[in-house]
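Okay, here's the structure, questions in a sec.
Apart from one protein chain that is not included, each protein chain of the complex appears where it belongs.
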Amino acid sequence: MAKFEYAPAPESRAIVDIASSYGLFIDGEFVDPIDGTPFKTVNPASEEVLSEVTAAGPADVDAAVKAARRAYEQVWSRLSGRDRGKYLFRIARIIQERARELAVLESIDNGKPIRESRDVDIPLVAAHFFYYAGWADKLEYAGVGTDPRPHGVAGQVIPWNFPLLMLAWKIAPALATGNTVVLKPAETTPLTALVFADICQQADLPPGVVNIVTGAGETGRALVEHPDVDKVAFTGSTEVGKQIARSVAGTAKKATLELGGKAANIVFDDAPIDQAVEGIVNGIFFNQGHVCCAGSRLLVQESAYDEVLASLKRRLGTLRVGDPLDKNTDIGAINSAEQLARIRALSEVGEAEGAERWSPPCELPDRGFWFPPTVFTGVSQAHRIAREEIFGPVLSVLTFRTPAEAVEKANNTPYGLSAGVWTEKGSRILWMSSRLRAGVVWANTFNRFDPTSPFGGYKESGYGREGGRHGLEAYLR
Amino acid sequence: MTDTAKRRGHERAERDPGPARLAVKKTYKLYIGGKFPRSESGRSYEVTDSKGRFLANAAWASRKDARDAVVAARKAYPGWSGTTAYNRGQVLYRVAEVMEGRRAQFIDEVVAGEGISRPRAEKVVDEAIDRWVWYAGWADKLAQVVGSTNPVAGPYFDFSIPEPTGVVAVLAPQKSSLLGLVSVLAPVVVGGNAAVVTSSYERPLPAITLSEVLATSDVPGGVVNILTGRVGDTAPWLAAHMDVNAIDLAGAAGDTEHATELELAAAENLKRVVRAPATEPDWTKQPGLDRITAFLETKTVWHPMGV
Partner (left out) sequence: MPYVPPTLDGVTVLEALDAARLSEITASETSLRRFLHGLPGVDQVGADARAAMLSTRSIKTTAKKWAIDLAISMIDLTTLEGQDTPGKVRALCSKAQRPDPSDPSVPQVAAVCVYPDLVGVAAKALAGSNIHIASVATGFPSGRTSLEVKLADTRDAIAAGADEVDMVIDRGAFLAGRYGQVFEEIVKIKEACARAGGADGQSAHLKVILETGELATYDNVRRASWLAVLAGADFIKTSTGKVSPAATLPVTLVMLEAVRDFRDATGRQVGVKPAGGIRTSKDAIRYLVVVNETAGEDWLDPDWFRIGASSLLNDLLMQRQRMATGRYGGPDYFTLD
């Protein structure tokens, strides 16, 4: 037994009020579905059913798009930028006011540690609305011409890894630029989006400006393929991203896609080792590795391999896996049984291909979906675990000898979302970051996000940028 | 007959009043990797003027030529994207300089191919030359105009810069054989991309002459590759090519079905696609930044600020 045993420090669930069932949020109201069907959302840490939500059918999606079109034509496109901005500021403030509730609910529905939902997700959500609120009446300065105009109705489909944050990344710039939206949250994490609908009501946002249709892939497809959607924004897998790219082919729809990644986190022998180890941990174990830009391939310079690996393993021994609502939890639950199965399957492939698998001793809860932090050593570029996105707490460790080799290995993937570089030599950082084919390069840090900072991928990691001035371009013509 | 046609249509400006000299005829070839090969297929096709009179035989590029052009472009990409913006600007300006020297030839070819009046053709050629100058000047200003430093809420220096997308396939306009071509090619290469261009099918001669200009104006071999022939023979292969990063469908203007097929093929590796317009636009209009930024990626770099 450990000398200093941290007692359980659970965040109270009392602040969260989950209804037993939810309809769809269309035209400013929660409504019963027309052709939708109910499905259950569970707490991945306990498998407890949280609520019954609605998988919107094609008629529901059509109703939502019609409401968005009406709101666009009759209200939102006629509103001044200043007033659009004021609605967004209101929303930002309400999110800050309800931050605790949103954080707890996010952790319950998603499985992520409360420390992350409380300290990362929700503050960034509020910041994102605050940032784009200020743009609404300044769009002529956005660098897209003197008379930038919205597309109209945006159909937005988001993933389950950062449910409310991805909602903010989609809705805030869309509304600031004068578009109206129909958003589909992920099947396994609909609850914070439904609370967001309530926030829209509290903010007196005109009906139809934001519509939330819950559901799975079929609902998303109906939304993306709806003929009256002008703009499609998607964050999720590269596979679905390609389907969307095909579905908008030959139409007038604009699409932005933020897809998968297999980022290299490159550690040189002159790196600040202790911080690099933190960066490696943050790179792959933040949010259980359910991060498209996760540093899932660790490239260590051979001359520092022993030291980095030993320090990393020692550090992993201190990770606390367990109850997402415990304030001391570092790694929470895997979001779904399906995702867990995928992580397990790829990890088994890693072993079968001859990589060496290691996890620190850690006890996993009996119920719920759990996977221990895992490190594969002896991995080469030819291994599937070095090529495929695992989207879980699994790190593949490779080595390199020279900067050029590091760049070559880092870029040797169809993805190009992010990369990390760790070295104390400034000139090498700039050399490396100019050669890495990735939309975000974190040098001597990893997994940092900010509403002012454009984020998005090269190659098969998608196109378009979210965040910053660049994030406006996707919603203006 | 072909000699007569040629003399009438193509070498009208002969100043020798004496007995007609037997002209040395030019062989029009592809432009791949800085070289001028014939099509690997060995095929060519007849190019006629706007009235249907024979002008020349042009190389009929095959899918293998397209493949070779992509390989050449990919090979040239690191060097071209790695040059300084100042240098790229100078190279593009040099293209304008060399074009100016061949102004008369371009005018002849535009007149012949597009069937427009000579004064109009002069305007078009001048505009095409000036367009290189305009784009050349953008090379070292782009990063300042479309890049940013981002005031993140933390102790980090954070900046975003434009970077080229990579290898770009360009379907050049079918009608505007020179100005249209320059208007879609220059914005691709100014940002540091390498291009594989399919020229106008019926009016390929200005494109081929342009490739000769490029070959003699410091543009490294492979940065621009020009294929003549049926667009339908090469474009689907370029659109589906997994080592092509983006495609400009300008040349499929008006052909919705073909453009949609190409866009579908391009989805396989998520190419950046500039869609085909319903009709070919007026290329004499002053362009904006759109065609440049369509083929740029934004890279964001973070670094802590500490002591």
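Some notes on this structure:
All chains are identified by letter, namely A and B, in their written order; residue positions are counted from 1 within each chain.
Note that contacts are C-beta pairs under 8 Å (C-beta built on N, C-alpha and C of every residue); 3 or more make two chains touch, one makes a residue touch a chain.
Just so it is clear, the model here is predicted, and its values are computed rather than measured.
In the complete complex, the residue from A:24, A:154, A:309 or A:379 that touches the missing chain is A:309.
Screening A:51, A:77 or A:328 against the full complex identifies A:328 as the residue touching the chain left out. Residues of subunit A that touch the chain left out of view are 2-9, 115, 119, 270-275, 278-279, 306-307, 309-311, 313-314, 318, 327-328, 358, 424, 444-445. Residues touching the missing chain, restricted to subunit B, are 155-156, 304-307 (touch as defined at the top).
To be clear about the criterion, only the chains that are shown with their structure count from here on.
Distance from the subunit A centre to the subunit B centre is 39 Å, each centre being the mean of its Cα atoms.
Across the complex, subunit B meets subunit A through its residues 145-146, 148, 150-154, 156, 158, 160, 163, 165, 245, 256, 259-260, 263-264, 266-270, 272, 288, 297-304. The part of subunit A that touches subunit B in the complex is made up of residues 127, 143, 145, 238, 241-242, 245-246, 249-250, 257, 259, 414, 429, 433-434, 438-445, 448, 450, 452-456, 458-460, 462-463, 465, 468-470.
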